[in-house]
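For this depiction, one protein chain was excluded, whereas all remaining protein chains were kept in their positions.
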Amino acid sequence: MISIPLEDRIGLQDLMTAYCYAVDKLDDVDGLVSLFTPDAVLDFSAIGLPVMNGHGEIRTFFDRVFTDMSHHSHYITNFRPIRYDGTSGAMTAYVIGIGRANDGNTVEVNVQYTFDAVKTEAGWVCKHYSMFSMMPLPGSLAEIHGDH
Amino acid sequence: MISIPLEDRIGLQDLMTAYCYAVDKLDDVDGLVSLFTPDAVLDFSAIGLPVMNGHGEIRTFFDRVFTDMSHHSHYITNFRPIRYDGTSGAMTAYVIGIGRANDGNTVEVNVQYTFDAVKTEAGWVCKHYSMFSMMPLPGSLAEIHGDH
Partner (left out) sequence: MISIPLEDRIGLQDLMTAYCYAVDKLDDVDGLVSLFTPDAVLDFSAIGLPVMNGHGEIRTFFDRVFTDMSHHSHYITNFRPIRYDGTSGAMTAYVIGIGRANDGNTVEVNVQYTFDAVKTEAGWVCKHYSMFSMMPLPGSLAEIHGDH
């Protein structure tokens, strides 16, 4: 286990938790985007979804997700700090992500998130976020979030 | 994120976690009731279940739940402090609640809890507890816990 002050560990946990609340709220893209640095990279390629570069692409992706989905529920557990240097750090966590699209299609994923983040005066902000699936991916993931 | 001393944050988390253990134990209503102030309000109306006022009504509701259910499992995640004033505070969390009734019927809910609690010499105690569903509610919820 790496050494990290408790305050920063909790800051990273709160950032990842805030992301889950923001994704599940489904109506505040600004709030979600504000959790990331302007040049943040979101790499969802390991689950067959886009790589997004910067606030503009993040906003475009989640604008469509929020339009398409009627319900979201992202349970985050297994927080584990993996890097810390005083001004930046990274943490992994497990997520059960459950979604229901407006067309009634449903999806459940079992994924692991990695957030690499920087400490600012306003708190921790994510600069690189990636995920991979811990179980075989359901076919409905591409149906719901893939290109269409 | 609101400002809250770590000790109180953990106190709120422990209160919500203790509630899950108490609900899942299925055989100690006194232990469950002791987590609430005598005049506590439990408002389950957003999921089609009762509003309970005070220890008596809380006890009546859970006496029946504990009689009806053979298994319970309430996984609590996504703790988030939302209010704190030094002597009281509130926290939200996500819960996956899984139940099996004695008649074999099963239910799974994806809900968000809010606990508003007060700090006492014996620790944090809940004075208002509400929940809402993050996903469409299963029909078996009303079958198992509704009026009958």
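Before moving on, here are some points about what is shown:
The chains carry the letters A and B, assigned in the order they are written, with residues numbered from 1 in each.
As a convention for this text, a residue touches a chain if its C-beta (ideal position, glycine included) is under 8 Å from a C-beta of that chain, and two chains touch if they have at least 3 such contacts.
Treat the numbers as computed from the prediction; the structure is a model and nothing was measured.
In the complete complex, the hidden chain is touched by one of A:S45, A:T60 or A:T77, namely A:T77.
Touching the chain that is not shown, out of B:T17, B:T37, B:S88 or B:S133: B:T17 (per the contact rule at the top). Touching the omitted chain from chain B are residues 6, 10, 14, 17-18, 20-21, 24, 71-77, 96, 98, 100, 123.
Seen across the whole complex, the unshown chain contacts chain A at 1, 6, 75, 77-80, 94, 96, 110, 134-136.
Rule of thumb we're sticking to: only the chains that are shown with their structure count from here on.
In terms of their C-alpha centroids, the spacing between chain A and chain B amounts to 27 Å.
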